[in-house]
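Of the protein chains in this complex, all but one are displayed in their positions.
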Amino acid sequence: MRLGYLVRRILFLIAVVWVAATIVFFIPRLSARNPIRERFAEIARSTGFAPKDLEQIIAAYEVKFGLDKPLLQQYIEYMAGVLRGDLGPSLTRYPKTVLELIFSALPWTIVLLMLTTLISFALGNLLGALASWPRSPKFVKGLMAPLMMLQAVPAYLLGLLLIFFIAFRLKLLPMGGAYSQGVTPSLTLEFILDAARHQILPAISLILASLGFWALGMRGMGITIQGEDYVNFAEHKGLHPRTIFTQYYVRNALLPQITGLALAFGSVIVSGVLVEQLYGLPGLGGLLGDAILKNDYFVIYGITLFVILSIAVLMFIVDLIYPLLDPRIRYESR
Amino acid sequence: MTKNKITRRQLLRLSALAGTGAVIAACAPATPAAPAAPAAEQPAQPAAPAAEATPTPAAEAPQIPEVPRNRTVIMGWGASDFDNIGVTSPFAAGHNHQNFNSSLWDPLYYWAAFSDTVYPWLAAGDPEYNADFTEVTIKLRDGIEWSDGTPITSKDVVFTVNTWRDNDKLDYHSRVAPYVKEAVAVDDKTVKIIFKQPSPRFVFDVLTAHFDTGRPIVPAHVLEKQADVTAFPGGLDMPHSGPYNIVSWTNNQKIFDLREDWWAIKTGFQPVPEAKRVIMQRIGDDMGVVAQRVVNNELDTALDFRNDIIANILKQNPKVTTHTGQNEPHGYLDWWPNALWMNLEIEPFSDVRVRRAINRAVNRDQIDEVVYGGAKVSTIYPFPLYPPLQKFADSPGVQALVEKYQPRKFDLEESAKLMEEAGYKKNADGLWEKDGKTVPAQISGFAGIHADIVPVLAEMLRQAGFDTGEGPDFSPEAYNNMAQGRPGLYMFGHGASLRDPFAVFELFNTKPTGNVAGSNNFSRYNNPEFEKLVLEMAKYPAGDPKFDELAVQAMEFYYKDVINVPIIQWLHRIAYNQTYWVNWPTETNVGEGYNGAFWHWTGPRVIAALKPAG
Amino acid sequence: MTQIAAVGPKPDAQEIRYEHPSRLTLTRRYLRRNKSLVLGLAIVIALTLFTVIGSLTIDTEKRAYPLAVKPKQPPSAEYPLGTDFFGRDLLAVMVRGIWQTAVIGLIAGAIGTGVGVILGFLSAYYGGVVDTIIRAVTEVLLPIPAFLILVIIAGSIDRKSVTIYTMALIVSLLAWMGPTRVMRAQVLTLKERLFVNVARLSGMSNLEIIFKEILPNMLPFILASFVSGVFAGIFGSFGLSVLGLGPLREPLIGNTIWFAQQQAAFFNGWWWWPLWPSLALVLIFVSLTLINVGLDELANPRVRRTE
Partner (left out) sequence: MTPLLEFRNVTKIYTKGLLSRAATTALDDVSLKIEDDQPTILTVAGESGSGKTTLAMLLLGFITPTRGHILYKGKDITKLRGEEKITFRKEVQAVFQDPFAVFNPFYTVDHLLTVPIEKFKLARSRSEARDKIDEALSAVGLRPEDVLGRFPHQLSGGQRQRINVARALLLKPRLLVADEPVSMVDASLRATILESLRNLNREYGISIIYITHDLTTAYHVANSIIVLYRGSVMEAGSIDRVIRDPQHPYTRLLIDSIPWPDINRKWGQTEIVAREQEHGSIETGCKFASRCPFAMDKCRQAPPPLYQVAPQQVAACYLYDQQPVVERERLSEMLPV
């Protein structure tokens, strides 16, 4: 049965990605906007000159990118391309391809968003667990209220305020950019430290905005677990409080949180759109925001696919490792 | 083309790619783990460091040499231009000179706006037109060469001009094709361009670099090998003529290093620029942050600021100066007069009374006061008031027209009267309505730079009863919507006339005969009389009395028919940080007379003049 | 073996007499315990009063738009919240902006919850193919980040037609899956509850059972879902308007911040301009979160117990 479950799970994963890809494929195409025309218009604007034969140039590029074909055919061809690992060219940054753009932006997003999500997850869960733990000091419980407030504030707004206070007024950290000017990206310690310094403010705004989510969720879970017999039993057995806290308490409360983690990666990429734009970071979020403004279909498709695929795969992985963490769960193990 | 056979053209292209385009592989981060393309495959180019543009920090990048801060100019530039990494060829689709790519290419001539001087650059002297302006001869300077050591010859000029004429995918095709019969190389150093009709402005308009217009000469020996010159991006080590090499280009920043073997240094034509390195730094959308970085000396200059911001920069950092120093208006007059454009072919803008009513609803004094802190920026002219054009505006003929049509008059009653004459009535929302339709007066503008003026303008029109919709539209499709002639009002700055008013009249002409703004006749103004006038005017150079007479007549059409509604002259309020660099071009330090916008084709001249501070 | 004697009914005099509190008293007593709910509601009421009194006393039709008052004035007796670059009275902007932002949230919340309740009920009560379809669609759509789709939609539609209402509709397009899932699960649990059977024994019809027995018990969930919907609606519309994708004339919290940022308000020292909308946004979000925590306590007594 385990195999059957696996197959069903994979089919679900494929369905999610396929539906999302399909929705995202058609939405931008419903609009009257033409990214190629807009792109040439933009060049014409910034160079003070619109070529007379703009329409012909646009038509030529439409043929080149296959945009002249019936929409359904384009859809099928695009999907076929996706299966071959070809995400198509960027319409507004041709000759760049979507894959090239994604790969050049990805490291920044991975470093910033993955790291902040993990830090936020670890810290938030720890705080939440401590807050629900009857023996923990009072100030930890007092932290919950501000965390809840922060969770309600969009990361963008936090970012704005952090720039103003930390970077603007106190001049403690850089206001934006991925690394200092004049530095070339390399794998030296110097560069990594410099890049890290630039990531601190965006990271803090993302962490603060999501910390409360984990903390509150964990606290709720912890409170529920507190009443469970095995915790009481462990206490009566005279186990060391720390052992009870880590072995019985955190471990059991953490499980449902891990499921949330997969979804959180997705939402964090999305809130990253705003934060990356705010800080002028060259990650996926900024790329996506720019592509949406310019209606660069293929880049939008590519990044959305990438994001949704990551979420789906993460959900899948979480599902698979769940039984390892929780011995109570065996998928139809008969 | 069949899939399995490599055609000759493809073979050529492949070999070209292998030769000059190895850099594309280096730029293409499809495989982030792979090391940059081996430098050995690249053509010998001793001075130019190997292309190490590696957009991913994960990839190994050869270190570029250290350059001290006081030999480095750091400039802030908008985000989106960083992403066409590797597109350096002026003929490539998507080429943009504004992110200092202009420093790779030398033109035949430079024009300095503030001294009204044309400087022969690759050319050895002024162009020699024949008497009826049907031919021009240009001589090239001695010792000019591409960065790969190949001499720049008349062959390159001929290739450049004739390719413009023949390739309709090139932006200057429509600027060249109607005029140029043929460009021919008389000898290695002499080019003759034969026109189809008298073209007294051709060399200035097309072959002279000014602001964002005029184009450089491209290397024939590289581009003639390309099957499709618009598809060839160029890459970081494309042989070029200008003083800098791009040594690093990521989506975060671009680094340009001075090329010591630049022909102008080798021949002694120009002194060695002090700026050994120029960095274009990607900046976000928040101009407050950009301003603060100028204050913090992180940036030496950045693209132009709004009125209040530049004043605050000056307040916070005394080392920062502007074109007018510490004085208002902190900027210089750009070539970019902004007007409200609309499609005259569609209802209701086809009715001249509606256009007049819109013009009457614009309170230009209030614009000066509210948006520009009292600076006299608002305008009634469709051209920048540079000295020769100011002279034209002040001429008795034009002044009589201003007296007659009163384009500056703000008069809501007269506006209402015109609307009523046109058959409009105010509806319950206080908006003009006819046959159930309001006037589609939503104003589109450019994000960022129009974010201050457009909301104010929209409110003025709304108060006068024009339906400005859900507010301004700053989306990127605005320009395209205007070009497509969609309903609405478009705040658009048109660069056209620089030395005489001809270009702007040509702009309004239905049949583009080739002008600075190309076929940018967004008004779709169609008047055979006007057309005839413009065609006649084309034959006379500026200063000819006949030209002035015709220009005044054309001006009357502009006011009488309200081809567009002139709003403001654009001021470039550029911050010059003198902490590391001095000798920026200002009112009191005109120098050779170039305007201070580093993103223009003339930007390299501004940077070349800089001197290290202290 | 017959020691357990049959005992007749006897009046239970020893049973404790209970006081007889009214529903109001009970509610009040409950609210005293549920501080989050009270605080959240208090903020919402304060904001509502601010907009209601504000729009009654200030000419927001005029003062909330450009060119109405002297621009760039710091807060003063004349302009309690100051004025912005465009000559808008920020007090009027906030009165109108908070209201219109709330309208977007309310519409989005109502549509999302309404659709969720209907689909949830259909799915859980009738089961079968209906359930399978609704559940499949919901499950597949849920992992797709809604804001991503929102931004793509907002970026695709004609900017000229973006009003606060279209914005609300866009935001609510993807706001129904969560409620559907919650409602379905709730109905499934509730319909197995014994009182539903008793109601059937009492002669109630299916529809009566849905509306009179099940629905009232779902009120905390419906309310919580509505509050989350409002939250998501405002969050989404804020995200769209700080990207400049929303309407720009009508004052909203998001576009007020966008305008302030466009004019570099912090840098120019006009701190009050972005401050008020930021504060309002924080207040709205915090109050909604508090209300939801309160509703959670109401619906899950287990959490309540250990408070």
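As written, the chains take the letters A, B and C, and residue 1 is the first residue of each chain.
FYI, a residue touches a chain if its C-beta (ideal position, glycine included) is under 8 Å from a C-beta of that chain, and two chains touch if they have at least 3 such contacts.
Keep in mind the model is a prediction, meaning the values are calculated, not measured.
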Report summary line: Within the entire complex, the undisplayed chain is in contact with C
Query raised in the report: Where the complex has a chain not shown, which of C:84, C:213, C:250 or C:296 is the residue touching it?
Result: C:213
Report summary line: Logged for subunit C, residues touching the omitted partner chain are 1, 3-12, 15-18, 20, 26, 193-195, 197-204, 213, 216-217, 219
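Assume only the chains that are shown with their structure count from here on.
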Query - Greatest separation from subunit B - chain, by CA centre - result: C
Query raised in the report: Which two chains have the most contacts between them?
Result: A-B
Report summary line: Note: subunit B sits from subunit A at a C-alpha centroid distance in Å of 38
Query raised in the report: What is the distance in Å between the mean C-alpha positions of subunit A and subunit C?
Result: 25
Requested in this report: Could you check subunit A for residues that touch two or more other chains and list them?
Outcome: 33, 163, 168, 277, 293, 295
Report summary line: Among subunit C residues, those touching two or more other chains are 261, 266-267
Query raised in the report: Mind pulling up the subunit C residues that touch subunit B in the complex?
Result: 65-67, 71-72, 85-87, 159-163, 244-245, 247-250, 259, 261-269
Query raised in the report: Quick one: in the complex, what on subunit B touches subunit A?
Result: 28-32, 52, 54-61, 63-64, 67, 69, 72, 74, 79-80, 82-85, 87, 93-98, 168-175, 211-213, 231, 233, 248, 250-253, 255, 277, 279, 281-286, 288-289, 292-293, 296, 298-299, 446, 475-477, 479-480, 483-484, 494-495, 512, 516-520
Report summary line: The subunit A residues in contact with subunit C across the complex are 12, 15-16, 19-20, 23-24, 27-28, 30-33, 148-149, 151-154, 156-157, 160-161, 163-164, 168, 216, 220, 223-224, 226-227, 263, 266-267, 269-271, 273-274, 277, 288-289, 292-293, 295, 300, 304, 307-308, 311-312, 315
